[in-house]
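Here the structure is laid out as structure tokens; the discussion comes afterwards.
Removed from the display is one protein chain of the complex; every other protein chain stays in position.
We just call them A, B and C in the order they show up, numbering each chain from 1.
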Amino acid sequence: MSGVAEHRSPEELTQLRSRIERFVDEVVIPREPAPGDHLDPALRKELQQAARDAGIFAPHVPRRWGGLGLPISQWPQIFEAAGRSPLGPTALNCMAPDEGNMHMLSEIASEQQKQQYLAPLASGEATSCFGMTEPHPGAGSDPSQLQTTARREGGEWIITGEKRFSSGANTASFMIVMARTQPEGAEASGATMFLVPMESPGISIPRQIHTIDRSIGGGHPHVVLEDVRVDDEAVLGEPHQGFRYAQVRLGPARLTHCMRWLGLASRAQEIVLKRANQREIFGAKLAEQGIAQAMIADSEIDIETSRSIIERTAHLLERDPKAGSRLSSIAKVHCSEAVYRIIDRAVQLCGGDGVSTNLPLAQYLNEVRPFRIYDGSSETHRWAIARRAVHRQQRRMEQSAEYSGGA
Amino acid sequence: MSGVAEHRSPEELTQLRSRIERFVDEVVIPREPAPGDHLDPALRKELQQAARDAGIFAPHVPRRWGGLGLPISQWPQIFEAAGRSPLGPTALNCMAPDEGNMHMLSEIASEQQKQQYLAPLASGEATSCFGMTEPHPGAGSDPSQLQTTARREGGEWIITGEKRFSSGANTASFMIVMARTQPEGAEASGATMFLVPMESPGISIPRQIHTIDRSIGGGHPHVVLEDVRVDDEAVLGEPHQGFRYAQVRLGPARLTHCMRWLGLASRAQEIVLKRANQREIFGAKLAEQGIAQAMIADSEIDIETSRSIIERTAHLLERDPKAGSRLSSIAKVHCSEAVYRIIDRAVQLCGGDGVSTNLPLAQYLNEVRPFRIYDGSSETHRWAIARRAVHRQQRRMEQSAEYSGGA
Amino acid sequence: MSGVAEHRSPEELTQLRSRIERFVDEVVIPREPAPGDHLDPALRKELQQAARDAGIFAPHVPRRWGGLGLPISQWPQIFEAAGRSPLGPTALNCMAPDEGNMHMLSEIASEQQKQQYLAPLASGEATSCFGMTEPHPGAGSDPSQLQTTARREGGEWIITGEKRFSSGANTASFMIVMARTQPEGAEASGATMFLVPMESPGISIPRQIHTIDRSIGGGHPHVVLEDVRVDDEAVLGEPHQGFRYAQVRLGPARLTHCMRWLGLASRAQEIVLKRANQREIFGAKLAEQGIAQAMIADSEIDIETSRSIIERTAHLLERDPKAGSRLSSIAKVHCSEAVYRIIDRAVQLCGGDGVSTNLPLAQYLNEVRPFRIYDGSSETHRWAIARRAVHRQQRRMEQSAEYSGGA
Partner (left out) sequence: MSGVAEHRSPEELTQLRSRIERFVDEVVIPREPAPGDHLDPALRKELQQAARDAGIFAPHVPRRWGGLGLPISQWPQIFEAAGRSPLGPTALNCMAPDEGNMHMLSEIASEQQKQQYLAPLASGEATSCFGMTEPHPGAGSDPSQLQTTARREGGEWIITGEKRFSSGANTASFMIVMARTQPEGAEASGATMFLVPMESPGISIPRQIHTIDRSIGGGHPHVVLEDVRVDDEAVLGEPHQGFRYAQVRLGPARLTHCMRWLGLASRAQEIVLKRANQREIFGAKLAEQGIAQAMIADSEIDIETSRSIIERTAHLLERDPKAGSRLSSIAKVHCSEAVYRIIDRAVQLCGGDGVSTNLPLAQYLNEVRPFRIYDGSSETHRWAIARRAVHRQQRRMEQSAEYSGGA
């Protein structure tokens, strides 16, 4: 969305962030559902209207579609502020998977597709889902295992396959479906992305998957596609370019997750700091107990290193999307593990209240646990990060035969 | 219970462990409630009967009260085997808090108290709870903050106070209440333990505390004691010796938690190993992926170090309860953190299934998370461990003026 | 030095970094002394001349004093490139403690002091040291324990005290001495900084302290000041402002250490990557072994998070030195621990060669180990970080009585 973005001055950005923080603290947090409960659709509508009224709705969406038009380099502070509540991003309409889908539609979709799919998404009227992950042994950590296919027949595409962990599918009005396609005359197959209304004949949701997180309204169900017919206008971008487009979506989508969850981790740290200022134990304030101080400091370090790599990656994504996407892989591993550690320390420092519904912290722990798995597990990313490092060194050594770094 | 225990030969012990493992795998695990659900009382009865029939009921209870009479040095393997299911210890009637209460009653109670309280507990007819923890600023990590009091009036004790996290209180028939008492003529107050039927006038449960664990049937509610009257026969052991008795209970009680949870962690590791043998990813079995191997090995190391310090501490508790209690503090920190890491790795290695109800692992994570807080948080134990180390060195230095260890 | 700095374009900066990298790889690294040996003064001169000839000398020093005049926001890449060899920063004359002293002189010294002290330092003719740390129970982790005093007598200052870990003192031509002074009429004492030539009567170096690092030429000796007399022109900045000035020096000085050591850590990672591409073990390249990949990835993550927080802190130090100094404390803890982990993993992945002089890695480990202690230990910083976090929250809560973050 960089093309149409409007950079704000540092002062404007700081002001906007403060307004969002205040909105989340005063409007959203008091309405959070009890730990373990799901978001009510009516509440979603109400919060989005309040955000619209507060002038903070859809900060990442181009002005043309009703958003604030911020460039990606200015998302970090804004999304973090929204993430102070698990509901904040939904209220501001910058929650996954819609936010990533809006970004991709805005970059790749045709004008007609934008009118049909992006407009209602940006305005909050509709929600969407992204159909990539499949049951084993299909596409999961390893996207090349994609099993869902789309074949040509009579000028139409016929899509068949099964998706799972289709976040948001229960309430979505359309799915962006990733399917294997065969370019004419080519040996190797590719993948194509299709915009498929959820009411299309052949789509069904045979069963839910119950996960420990609650912040995505439409669950993570199985979705079966059985001979679903779409025409050429359903193709998002060019046919057979799906794997490349997936990267367009993935880099920023990973990073906005980091931003949002960092907001929740900061909130957890505030809960701890507030308590540490109040509680006395063994004759002194918790805030003055050295073991607690060490844990508080470790969380500060986790917060600031996360903030730093998020900001650097966001700038890089704006300037050089490919390099930014590579760095987002590192940022994702660090941030997903850091936010978990932060909230885990918060639970620990709040003792019995930490593991009960007296505080929302135990639910936050369940909320962020899957992030170390979704969008590529830490292990898959580490494997990819190592391979890229090894290749970088190979290129460096080829370039310089006389390299003198080691034995 | 050492006095009446009967040591088994290594072969007998191994055989007993195998029988318990088979029982848990074949009888208990198939009946586990869905993740997040509580145990049904009828199922509890059924499983306990099955355990009785299998000759493995109440392994830690003296023969006289219907148990197997194992000495504490032989509990580790047995309790670990039972812990393979969160329900296993309940089935074998060696679950907290009853197990720790049985141990204390068996060590300290009068014959009449044993008949009245230990007998139905040992047979599984009744359950119990232990009233130590209080709402802030009462007894929590710091037991010296005890606020509940028992005062003498007309030959009776009148107990007033509030307890929280009273595990099992909802279904318990009696509570062992820790209350501050004033020894006649003494300056400092002490604490006394009372055996108090839950149906006593003045006891009420005004509200539940919902925690993320599910394995203790009777919840962790608030319990209010308002002028509850008991006579001298309700005093457990000697009056004013409560803090000392608490140590009698705490050392073994902490360690049996370690044993049971280690069983659950081993089960999680088995689920991973089974999957690692079946799943293929990136062209090879998960079991052959180095990053997965490193995680599997780390869990093996956590399992074996936990097993080792549990066994050593159990032997020490039998031989020298005071030294054993000190070591149990170290064992508790290590094991509570190790079992969490093991299950967390299991969740991670099972990907999407790990954080959903497709596998029980995410619930296990919630099951063991509080163990780093209950029975003394890791931080409180670390503080105590460090203080003991410092004192040990002080004594050593006093004994040897010519000590030559450092600068 | 921000006032006189000249920002380079991103392209110019990248080019400068490449030139420095090439210089370090081709000119400096081949001349590194054997592991454990110290730098020869003649080699120092030779390398500095080579850097001057290459147009990369004193990158942080204002043009007026012969440097490249880079602003602090542009130091990170440059210092990291220099740090690829423990000798690189010396060659470029941006090594501690001179670099920090140049920065402080350039910010605080009078014109006459700049001519006398900064000029020869900037040109590499002279070296310097900074006299802050004292033997126990003097100034160490806790600067307020400062014991060295300067008293007024006959229009002169008479300085008396003892310093230790006075890095570089053996070869320095002057020391910046921190001494406790008593402002006339004031209750509380302050501290004053003095510029004291090492040849002044009363200064002696009674004994060396042998540390495990080797990269600072002039060692870390004890320095005794016995009635050393200086006049008012020796006062750096205003009298009694020493603690405040120490902060001016500390923020950037901590961060440049991070930059330089990150360079060394990157070099260690390159040695590993090169080897991983060449060595075969258990039938495959080391680079393809998953356990090695996980370690390589962890080091990449440590490198990129360090780079990110260094860059963000450097920008902040330029814009808002006080906020930058606070963040530098967090950056210092993270980077000092990250670089140690990176080099430790490199040692591990190189096996027997890693712990022998076949590779320089074991010496690098000794080189960076003290950084977790020097310039404020990790523990002292963690304590300060926690206190600042607690105060931040207190202010926030005072500002907003209606804060709604927790229980």
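Here is the rule we go by: a contact is a pair of C-beta atoms (placed from the backbone, for glycine too) under 8 Å apart; a residue touches a chain by one contact, two chains touch by 3 or more.
From a predicted model like this one, the values you see are computed outputs, not experimental measurements.
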Of the listed residues C:F165, C:Y245 or C:W261, which contacts the missing chain in the full complex?
-> C:F165
Residue of A:A109, A:A294, A:L316 or A:L359 touching the missing chain in the full complex | A:A294
Out of C:I78, C:A109, C:C258 or C:A292, which touches the unshown chain?
-> C:A292
Contacting the left-out chain: of B:T14, B:Q247 or B:Q394, that is B:Q394
Residues of chain A (touch criterion as defined above) contacting the omitted chain = 289-294
Where does chain B touch the missing chain, residue by residue?
-> 25-26, 29-30, 267, 269-271, 273-277, 287, 290, 292-294, 296-298, 300-301, 304-305, 307-309, 311-312, 327, 330-331, 333-334, 353, 358-360, 379, 381-383, 385-387, 389-390, 392-394, 396-397, 400, 402-407
Spell out the interface residues on chain C facing the chain that's missing from view.
-> 35, 133, 136-137, 140-142, 164-165, 209-213, 220, 279-282, 289, 291-292, 295, 347-349, 351-352, 354-358, 362, 365-366, 369-370, 372-374, 377-379, 382-383
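The rule is simple: only the chains that are shown with their structure count from here on.
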Indicate whether more than half of the residue numbers at the chain A-chain B interface occur in both copies; give same if so and different if not.
-> same
Taking each chain's centre as the average of its Cα atoms, which chain lies closest to the overall Cα centroid?
-> A
Centre-to-centre on C-alpha atoms, which chain is most distant from chain C?
-> B
Chain centres from averaged Cα atoms put chain A and chain B apart, in whole Å, by 40
Could you check chain C for residues that touch two or more other chains and list them?
-> 290, 292-294
